[in-house]
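Apart from one protein chain that is not included, each protein chain of the complex appears where it belongs.
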Amino acid sequence: MPDVVFTVDQARSMRDQAVPGHNRWHPDIPPAVTVRPGSSIRVECREWTDGQIGNNDSANDVRDVDLSGAHMLSGPIAIEGAEPGDLLVVDILDLGPVPQEIGDAPGQGWGYTGIFSKANGGGFLTDHFPDAYKAIWDFSGQAATSRHIPGVKFTGITHPGLFGTAPSPELLARWNARERALIATDPDRVPPLALPPLEESVLGGTATGDALAAIGRDGARTVPPRENGGNHDIKNFTRGSRVFYPVHVPGALFSGGDLHFSQGDGEITFCGAIEMGGFIDFHVDLIKGGMATYGVTTNPILMPGNVEPRYSEFLTFIGISVDHGSDTNHYNDATLAYENACMNAIRYLEKFGYSGPQAYLLLGAAPIEGRVSGVVDIPNACCSLYLPTAIFDHDIRPSASGPVRADRGSCAVSS
Amino acid sequence: MPDVVFTVDQARSMRDQAVPGHNRWHPDIPPAVTVRPGSSIRVECREWTDGQIGNNDSANDVRDVDLSGAHMLSGPIAIEGAEPGDLLVVDILDLGPVPQEIGDAPGQGWGYTGIFSKANGGGFLTDHFPDAYKAIWDFSGQAATSRHIPGVKFTGITHPGLFGTAPSPELLARWNARERALIATDPDRVPPLALPPLEESVLGGTATGDALAAIGRDGARTVPPRENGGNHDIKNFTRGSRVFYPVHVPGALFSGGDLHFSQGDGEITFCGAIEMGGFIDFHVDLIKGGMATYGVTTNPILMPGNVEPRYSEFLTFIGISVDHGSDTNHYNDATLAYENACMNAIRYLEKFGYSGPQAYLLLGAAPIEGRVSGVVDIPNACCSLYLPTAIFDHDIRPSASGPVRADRGSCAVSS
Amino acid sequence: MPDVVFTVDQARSMRDQAVPGHNRWHPDIPPAVTVRPGSSIRVECREWTDGQIGNNDSANDVRDVDLSGAHMLSGPIAIEGAEPGDLLVVDILDLGPVPQEIGDAPGQGWGYTGIFSKANGGGFLTDHFPDAYKAIWDFSGQAATSRHIPGVKFTGITHPGLFGTAPSPELLARWNARERALIATDPDRVPPLALPPLEESVLGGTATGDALAAIGRDGARTVPPRENGGNHDIKNFTRGSRVFYPVHVPGALFSGGDLHFSQGDGEITFCGAIEMGGFIDFHVDLIKGGMATYGVTTNPILMPGNVEPRYSEFLTFIGISVDHGSDTNHYNDATLAYENACMNAIRYLEKFGYSGPQAYLLLGAAPIEGRVSGVVDIPNACCSLYLPTAIFDHDIRPSASGPVRADRGSCAVSS
Partner (left out) sequence: MPDVVFTVDQARSMRDQAVPGHNRWHPDIPPAVTVRPGSSIRVECREWTDGQIGNNDSANDVRDVDLSGAHMLSGPIAIEGAEPGDLLVVDILDLGPVPQEIGDAPGQGWGYTGIFSKANGGGFLTDHFPDAYKAIWDFSGQAATSRHIPGVKFTGITHPGLFGTAPSPELLARWNARERALIATDPDRVPPLALPPLEESVLGGTATGDALAAIGRDGARTVPPRENGGNHDIKNFTRGSRVFYPVHVPGALFSGGDLHFSQGDGEITFCGAIEMGGFIDFHVDLIKGGMATYGVTTNPILMPGNVEPRYSEFLTFIGISVDHGSDTNHYNDATLAYENACMNAIRYLEKFGYSGPQAYLLLGAAPIEGRVSGVVDIPNACCSLYLPTAIFDHDIRPSASGPVRADRGSCAVSS
């Protein structure tokens, strides 16, 4: 086991750890630890909301979640000798939930998938599902099942939702400018178009006083992925993967968290992954000057590992960039096309007895594949969603005999 | 070998076949043949431009291609007993290029990938690559290589780009209305936002006179996928797949063509697949009333086959919905995110000596996977592009020693 | 399509072709054609018994088959410039059954799997199944089903059972010596320990007179694989594969046939593959002096293709080298271990209603994997057999509710 360079006591808030983490991106958050290139390290992580969601049958906690303090990240970890322009080479050696006996936060034998309400966070299909819902998933080795979505079992493609390097002051300023410009186009939108810096609930590691105030004032929110990596929510960052992160500040200042037991492409319910606390083991190294050498300027490069769960039969749903309700065409809009593919999958699963929210929760958490299939056949972009049939304990393939509609229970709802 | 129910002489235009096909979607195109549910059938197909592109080293033919007559489709095939509301169950038993000795049209031992010029068709990255380019691919069994993109060899995931059923008059009218409404938002755009019906170059099977005039006047262009299936350009419609098409008219009137030897997700150069003529074998059947039974109302459902070419190591490029040139944020725009992922891959491949157009052509044709990775982390949608490393005969993985830059020749350009 | 360099009229015996093939290994069989390194060629093949087995419901033809004329091979094909010590590099570009309309020999829309009787050929489990049985398989694209083994459907891993180069006179003499020595240890065994040269039914291509007499007198029977390649019956020689054959005579003299639509590892019923006539396309090349350079002296090397049918769930049966009937231990005997694994699978499938011969036929033909799992844990070798569960249309996994025993029909038996 690698040295634990960032420790988390899962019975406490990230704010109360011996060395606390942070919840904003800012170059002045002090490194929690410094490691050498060539090191193998373990980083312990809190679940991203810092433990607001419980293992119960009510979605009220999801409905009422306070997002101002998210994501709770571990780090920053400084890498000796890293300089702007380098590539930070990160091997994901292993990751997993925390040992069960410690307590009952997410990651301790269970995790959750939530549909946020439109009024508090929203999600990809928030116009179709404006209320809050939740599913609890139980872990058995690498497999997940849910009392809220019976008849389903799958192998988790465990991965971190969010890791990245610190932005330089210049890069941070650009982020703030462009995101504020976007917000300004529709400042009252619910949910908002983007999240500006927010002093409320800021956590800046060991920073205090003026330093912390600056982090609160200017620090970028952690929701979107950006030029530093960040909240990619790419399910394929699983064990065995190698990631090449751009370095923007001396020491790289690598941070992250938001561990997922499993997730489908798109993470469509917003906290659609199976959220958990846990640990992640990295090997870190540098390619000096690698950003210019390889032309890696805007986003990390990834080489996925070779132990992804293997499925061989899929049911594929297709969507195109038409608003079918109003019969309106949108030009080559892959987002809308994927939304339609998701809705087609949900409507299909409803025929088997699942409720819409159950199906939506399932597509967020299960190892579905979302594909950009066609983006040149104007005006209709075409996306597709691959649902592995083997995750169901009943046959979901179309046949002349029709779907077997059964009682599929219900997911957690809000009161 | 199944019965050939639609024959094509590859030495002649689709217009000059004994029973010609068609190049518009319209319910009144007369069926070329009627088959029974349970039948296995062979359909022969022309390459989609009807043979305008040659096996040579100039992209002038791509630059000057006449798109008014595309796509040249085989059919319609009427299925006995099919009624609106049914699902047409189509197994893709086999497909492939035409035997080489017949002549020299695409599909006879070779195929092509083209980048259309912005002034005549465009493509996904047309703002980055406004001129016409071409690559010729030679087939050796299931493998493709190109003198225009040396150092690359891959197994084709052979598939039809375009198959579908005929629209009902009502559905056709809706298509025309919504696409004309889109065009009206920017009628002078180059390339256009959508393609309205066009009387020029219309081919309506055996229809003549007033019937043909109506097809020309109202028939939907074949470029976009719609509620009838159509030009999905989903590479996974490969042999062994089963597709469930909605039926909108009596007899279903199933038509198609646009065979591809290989394609990457997105088909990003527009005719980014390796285009060819050839044959396709189907087994056809019906699920009576299946559209309502399974909630399949807007798009077909697909079950891909189990013989897709298998790669196990990928280099993954990521894009987010930011215009990095102008530092402008777009809200959750998966199209832009995928565009950035593609551009990141192209810039990377340039470091190994490929020109931008070569890399662009390669990404259109090779078995790359395009994923909708994150569509909830506002404001930045996140897409990813998986490039199999084994298709290169040189090592394209990042390393401390840097890329090996070599002379990679050049693709076909326009004069 | 590559040039057809060896043509077969499937309505006639191999003996009656314009250029006949051969059924013995001998260096003096005259080449049927000479091709250059770098060529792509098509070879047409007869089914291995030359059409003795019919598409019917009786196994009498299997029981009474005349094996003296097997295998009917196409060739020899001389490769220009090939010399002893070279490696012949053969890419399997494509292969498949013959077009259905030509006639009704195996390969024309159907194939067969046979259990030979112990008195005439035998098979791997001949002591358990001494009588003749047969299953007819119908082809639908790449899929096979059988009226004799209902409830099963799989994708064929199509491959040639037998291809090889001609032996040198010295090598041939060694074969004859060692095989005769083996036979001499138990000359009256039924089935025999090996098959010596046999003048009866010999076919030596275009050789006649004394040359043909010598081929009959000394030519090696084609049943076993040897240092020239030959009858490997390795199911993974499927399309996309590259094989490196040792060259033992000038021109290499490459021959083969025995095409299989599908086969399980071991080909346990002897003609356990789905046997058919058809075509195979090769690209041929040479590595000069490659045998010494790579230490390839006794057997070919293979690189399998990347389009093997993909299954992801298996039921695995284990066998060890114990004769459980007599409770006798055999020392590290992988053959016995695999026999036990096969019998364990058969006994298991019987619980679902299949007869023993049906299960045996299935394991010969379906894409099962046979593994040498442990060969050091003395005295018990351990082999395992992987049965893909998805080839069944019913659930064959063990469960607390027990197997669903149904009427599974019956295979063809002998009268």
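Read from first to last, the chains carry the letters A, B and C; within each, the first residue is number 1.
In this section, contacts are C-beta pairs under 8 Å (C-beta built on N, C-alpha and C of every residue); 3 or more make two chains touch, one makes a residue touch a chain.
None of these values were measured; they are calculated from a predicted model.
Colleague: In the intact complex, which of the depicted chains does the undisplayed chain touch?
Modeller: Over the full assembly, the chain not pictured touches A, B, C.
Colleague: From the list C:47, C:91, C:218 or C:233, which touches the chain that is not on show?
Modeller: Final answer for the missing-chain contact: C:233.
Colleague: For the chain left off this view, which of C:32, C:135, C:362 or C:382 is in contact with it?
Modeller: Considering the complete complex, C:382 is the one touching the chain left out.
Colleague: Residue-wise, where is chain B in contact with the chain that is not depicted?
Modeller: 310-313, 390
Colleague: Could you pull out which residues of chain A are in touch with the chain that's been left out?
Modeller: Counting only chain A, the missing chain is touched by 1-2, 40, 91-94, 99-101, 109, 140-143, 155, 239-240, 281, 283, 305-311.
Colleague: On chain C, where is the contact patch with the chain that was removed from view?
Modeller: 87, 89, 123-124, 174, 177-179, 181-182, 191-195, 223-226, 231-236, 244, 265-270, 272, 287-288, 290, 293-304, 306, 312-320, 322, 324, 327-335, 337-338, 340-341, 344, 347-348, 350-351, 369-384, 386, 397-400, 402-403
The criterion applied here is as follows: only the chains that are shown with their structure count from here on.
Colleague: Between chain A and chain B, what's the gap in Å when you average each chain's C-alpha atoms?
Modeller: 32
Colleague: Per the centroid of Cα atoms for each chain, what is the distance between chain A and chain C, given in Å?
Modeller: Roughly 51 Å, centre to centre.
Colleague: Could you put a whole-Å number on the gap between the CA centroids of chain B and chain C?
Modeller: Computed value for the inter-centroid distance: 39 Å.
Colleague: Listing for chain B: what residues touch at least two other chains?
Modeller: Those would be 306.
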